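Here the complex is missing a single protein chain, while all its other protein chains stay put.
On to chain A.
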Amino acid sequence: MSGYNFAYLDEGTKRMIRRALLKAVAVPGFQVPFGSREMPLPYGWGTGGIQVTAAVIGPDDTLKVIDQGADDTTNAVSIRRFFARVAPGLRTTESTAEATVIQTRHRIPETPLREGQVMVYQVPQPEPLFRLEPRRAETRRLHALADYGLMQVKLYEDIARHGRVASSYDHPVMVGERYLMSPSPIPSFDNPKMHMSPALQLFGAGRERRLYAVPPYTAVRSLDFEDHPFVPLRANGRCTLCGSGESYLDEVVTDDRGGRMFVCSDTDYCGTRQAAMKEAAE
C-alpha cells in the first residue's frame, strides 16, 4: 500500500517502541510505559501486539498470526492481511516452525518454539493486580516493592472457597523471581510453555500503553502454593480430527441435544498431524 512507511509506523515511532522493548528485555516482567499510537484497528483488537510486531519486523521476516490458536479466525486473518498490505516483501505463514515472528492472542502454539523466534502477545490488561487494586499509581508501588501479598491472598481465598485456584486463564506468573506478570489471557494450560522458552517473548498493551518482555531462557513460574501446586487445566479428551491427547482443545457443540466434540485449538499443529497421519496411511 503506497503512502505508508514499511509496516505502517514511521521509523521514529518504531525506534521509540524498540527502545522501550530493550528496557523491557533488560528488566524481565516489568511494565514499560510507551507512547502507544492510534492504530487503524480498534483498541482491544491487538493494537499493542501490532505495534510491537511493526517495530521488530523486517522484510526478511516470516510472520504468523494466530487468534485462539487458529490462523483462520477473523481477527488473525485481518491482522495478517494488514501486515501483508503495509509491509511489502514480508512473508506470511501458518506454520509455527517456519515463522520468525508469531503474533498471538490467547494462545501459545503447541509446536515448541526455538531460538531466534519472537512471540508477540496481544495484551488487554498488563497489570496483573488490577482486579485487586485498580489504582495504577498504587500498583506501580507494589511492583517496586515486590509486594505481591494481595495476589497470594486472592489465590488463598480461591482455594479456601473452591478447593482450587479459580483463575483458568491469565493466571499470574513470577518472572525471574522478581516481577509479577500477566501472561495475557492464555489458558493456564499454556503457562508452562513460557518457562525457559528459547524464544523471545514480547508483550504489547496498546490501550494501556505498556510493553513488557520475557527474554529467552527466563524462569517463569505460575503463582501457587507448596501444598496447592499450580495445575494446568485442559479438557479431558482427544482431538476428533488428529487424535491428539496432549493439545489444548476447543469444545464444539454439534447439536442441541448435548452433543459435542473436541478439536485442537492450534490449527497448524492439528493440520500437520492430520497430514502426517494421512501420509502414514498411504
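As a working rule, a residue touches a chain if its C-beta (ideal position, glycine included) is under 8 Å from a C-beta of that chain, and two chains touch if they have at least 3 such contacts; residues count from 1.
Throughout what follows, contacts and distances are computed from a predicted model.
Looking at the choices "histidine kinase", "Cell wall protein", "Amidohydrolase" or "Carbon-phosphorus lyase complex subunit PhnI", the name in the UniProt record of the chain not drawn here is "Carbon-phosphorus lyase complex subunit PhnI". Contact with the omitted chain, checked across A:L200, A:V220 or A:V263, is made by A:V263. Of the candidate positions A:D72, A:E98, A:E157 or A:E177, contact with the hidden chain is made by A:D72. Within the full complex, the residue among A:F30, A:Y248 or A:Y269 touching the omitted chain is A:Y248.
Summary of contacts with the chain left out: across A:K14, A:K64, A:R107 or A:K193, the touching residue is A:R107. For chain A, the residues touching the chain absent from view are 4, 8, 10, 33-40, 42-45, 47, 67-70, 72-75, 77-78, 81, 105-107, 124, 134-137, 162-164, 166-170, 185-189, 207, 209-210, 233-235, 240-241, 248-252, 254, 261, 263, 265.
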